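The structure that follows is given in the form of structure tokens.
Removed: one protein chain of the complex. Kept in place: all other protein chains.
Chain nomenclature is as follows: A, B and C, assigned in order of appearance, with residue numbering initiated at 1 for each chain independently.
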Amino acid sequence: MTLRIGVIGTGAIGQDHIRRCSHALVGSTVVAVNDINQEQAAKVVQQQGIEAEVYASGHDLINAPEVDAILVTSWGPSHEEFVLSAISAGKPVFCEKPLAVTAEGCKKIVEAEMEHGKRLVQVGFMRPYDQGYRALKAVIDSDKIGEPLMIHAAHRNPTVGESYTTEMAIVDTLIHEINVLSWLLDDQYVSAQVIYPRKTSQAFAHLKDPQIVLLETAKGTRIDVEVFVNCQYGYDIQCEVVGERGIAKLPEPASVQLRSGAKLSTEILMDWKQRFIDAYDVELQAFIDGIKAGKITGPSSWDGYTAAVTADACVAAQRSGAIEPIRLPQRPAFYE
Amino acid sequence: MTLRIGVIGTGAIGQDHIRRCSHALVGSTVVAVNDINQEQAAKVVQQQGIEAEVYASGHDLINAPEVDAILVTSWGPSHEEFVLSAISAGKPVFCEKPLAVTAEGCKKIVEAEMEHGKRLVQVGFMRPYDQGYRALKAVIDSDKIGEPLMIHAAHRNPTVGESYTTEMAIVDTLIHEINVLSWLLDDQYVSAQVIYPRKTSQAFAHLKDPQIVLLETAKGTRIDVEVFVNCQYGYDIQCEVVGERGIAKLPEPASVQLRSGAKLSTEILMDWKQRFIDAYDVELQAFIDGIKAGKITGPSSWDGYTAAVTADACVAAQRSGAIEPIRLPQRPAFYE
Amino acid sequence: MTLRIGVIGTGAIGQDHIRRCSHALVGSTVVAVNDINQEQAAKVVQQQGIEAEVYASGHDLINAPEVDAILVTSWGPSHEEFVLSAISAGKPVFCEKPLAVTAEGCKKIVEAEMEHGKRLVQVGFMRPYDQGYRALKAVIDSDKIGEPLMIHAAHRNPTVGESYTTEMAIVDTLIHEINVLSWLLDDQYVSAQVIYPRKTSQAFAHLKDPQIVLLETAKGTRIDVEVFVNCQYGYDIQCEVVGERGIAKLPEPASVQLRSGAKLSTEILMDWKQRFIDAYDVELQAFIDGIKAGKITGPSSWDGYTAAVTADACVAAQRSGAIEPIRLPQRPAFYE
Partner (left out) sequence: MTLRIGVIGTGAIGQDHIRRCSHALVGSTVVAVNDINQEQAAKVVQQQGIEAEVYASGHDLINAPEVDAILVTSWGPSHEEFVLSAISAGKPVFCEKPLAVTAEGCKKIVEAEMEHGKRLVQVGFMRPYDQGYRALKAVIDSDKIGEPLMIHAAHRNPTVGESYTTEMAIVDTLIHEINVLSWLLDDQYVSAQVIYPRKTSQAFAHLKDPQIVLLETAKGTRIDVEVFVNCQYGYDIQCEVVGERGIAKLPEPASVQLRSGAKLSTEILMDWKQRFIDAYDVELQAFIDGIKAGKITGPSSWDGYTAAVTADACVAAQRSGAIEPIRLPQRPAFYE
């Protein structure tokens, strides 16, 4: 059985997922596309050499009988309506982050999905599909380091453009740590604080960079994440889990070790797209396989919702300088 | 277009490739299988849940009209005849190592293929498809370390069974280095010498272990490979290329770094099957994609032939203790 | 010229320094000792095979004409009076930490020394004499990483005894980071906050362990120090300086790399005494050489004073949970 996929949004990431589902993954084919720019959608179909119908409306695509599942890769603010529409149609939907641009919007999706009675939504958080994070979680779950007490993490980019704002450090950058660290710890957040170190001279005037975000979880684990988006030297993701009896650290990406010019060195990636490139394949394959197996297991709309609430608290903490509470209900059994 | 594959030999590696071509790779399906034990072949078809015809004869399978390409994963001594049969049929064939059990047999295949006029054969050397070796080759080709002058390599297994003989250190173990190092250097071998260090007490009495094999290439590059198949501590593949201006080293497999029990450690694999597991997928995908693109690019029957000649010289060197010449013709333009 | 040293306090560290000044360092000899337990002092003289007079009074030792310089290694609460006495006598004095048990006491020493008109006091902070920290400072000062913006540090012990209190995490443990990080950054602290992560089950009931201390400097650099004194796995000192263009990390102590039992590992020390053992020699040699050169350059009474004020603020932050200001005057020119 080949899963017939409809894709809403044919920008950069949409095109990349169309390529994956058409040429790289097993068991899927793209049969329908839609974009706010219909010509662009048609062009993508042609460029990728696929046989897919171009729909003028995302909702029509969702409801088309030949479409088994939907990928939402459109403009962020449109995610909520398309995901809700897919749930109405009772079709599985993979939605790139954010699930919705407000926590309230995410909550609506959670409620609609629960009412439907079965998971339909997978959110495009790819880090839980990264081999490194999976190996790290395996070490934690094996009890080799005992109960986790702290996480020291960093999310660093070489540079960002002028349009990148202080708030985006949370909603675009930290959002991945918000997702992956709660998954890693199997825990949720209860408070957030943001600290502004001395500002780098390499950032635009309007941007506070770097920032340190302090998160506390329900079990009391403390997390510090350095977000530094003009660090110059590389795209570098660090994660160190301090447990009661030992410390486990996310692997550095494998790299040739060089002895050259008085240095013993390995490479650090400069391009974020390379860092989790394999994880994108794995997450979408999991979505496809999950649908076929009748059980979607990846990041859920609940995860999307709690990430949104947590991000809101972090943004509040950016503004207040205070420790902001994160008020989340218990994870419903539906999402366990 | 889905490539319809016939598989000859349904033992462990055959089953693994059937699984790949049916469930893990893109663009192929297994439509026919054969095994010397026909019941076993039928059982595999059933277990893997595929729709494939069981052929009583490998040659019939090769000539079946619904079979586009052949995988030879049968008993080593049978490889030669099946590959020759596939060439006669003008069908692409992927043959697990060895291509043939004698250099002479390999040569016959080379001649048959050249007479056919187009490459049909890919030999199952998977290391050139490993990400680490590819990264290493990219560094060499980028001239970051200058011209390669030496390679220090090691091939270590935790233990081997009693049936493993001194000669197998060459034909089963070193054979992978013979292949991958000549690919890495784009060079071929001209002499071999074997040195026997003090024998480990962990090996069976009949086995000389470890061994050091010294190879010389046409360009004068010198290679030392430690083959140590009872090293106890892990399955460990090392490769360090010393160039005129620097040294490049094969990456260690990525692993969580642990601080625990007075040690800062990463894991070393114990199971060889894990080490190049991704490379098997890549090599077979390349075979499938190559056929579709009309151009097979992987390890060729020429590579299989030269590996056989080199292995023969190494075995001679094991016995003589002397430096044995390796006499190889120039690589024909056909195989460049 | 051999510097004639008098030692007040012949406990463990006093004995160690007597050994150093008698047998390991160049240009010094121990001629006088004092201890609250006079018998113990006499025994140490005998055991170490030195010719030194045993004084009943520390003050008499200080004023003895044959004593050129004093080491104060007695009980902490007695440091202040002996250091002041040495300043009165116009003699150089090396005082183990703490310089005094209160910030006020340290301030009196600073004032006495400034009144004397020349530096006489070196405080026993040894980390600035550690090769690793010196190499780290050299990298920072070379501008290889640009201006420092953040420091991530950790101070971990395998275990502590029942007498170790929550406050000692600051005054006994963090005190070394307080000293060395301000030296590293050439900066002083302006605020402190303490965070309590989930408590380890490996600590005594009365002890909050681990703790995270957040420090802010005058230039805006932000420091987080994990203090974890029951981490089980080793005595581990980490320090990573994040600059505008790169990151520099304190070297791990050199260790044989082992491939063994499916692990690639180096050793982590378990015993804190081994970690900075060379630095003790270097700091005392610097004291001796400084006196001979007429210029004491090591950690000053000003450094002792500011460390005390900073530690007080950290202890206040432990209790309040709030961000506590650290109010320090400008470093006087006298101490630059």
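Everything below uses one rule, namely that a residue touches a chain if its C-beta (ideal position, glycine included) is under 8 Å from a C-beta of that chain, and two chains touch if they have at least 3 such contacts.
In this text the structure is predicted, and so the values were computed from the model without any measurement.
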| item | value |
| --- | --- |
| Chains on display which the left-out chain touches in the complete complex | A, B, C |
| Of C:A12, C:A56 or C:A135, the residue in touch with the unshown chain | C:A135 |
| Residue touching the undisplayed chain, where the options are A:A135, A:M270 or A:A316 | A:M270 |
| Residue of C:A52, C:V121, C:V171 or C:I247 in touch with the missing chain, whole complex considered | C:I247 |
| Contacting the left-out chain in the complete assembly, out of C:Q47, C:S201 or C:S260 | C:S260 |
| Footprint left on chain A by the chain that the document does not show | 233-234, 236, 252, 259-270 |
| Where the missing chain touches chain B, by residue | 146-150, 152, 195-202, 210, 212, 214, 219-222, 224, 226, 228, 231-233, 242, 244-247 |
| Chain not shown, touching residues in chain C | 23-26, 131-132, 135-136, 139, 144-145, 245-261, 266 |
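One rule holds in what follows: only the chains that are shown with their structure count from here on.
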| item | value |
| --- | --- |
| Type of chain A:chain C copy interface by residue overlap (half), same or different | same |
| Of all other chains, the one whose Cα centre sits farthest from chain B | C |
| Rounded Å distance between chain B and chain C, as computed from the means of their C-alpha atoms | 59 |
| Gap in Å, rounded to a whole number, between the CA centres of chain B and chain A | 38 |
| Interchain centroid distance [CA atoms averaged], chain A/chain C, Å | 45 |
| Multi-chain contact sites of chain C, meaning residues that touch two or more partners | 232-233 |
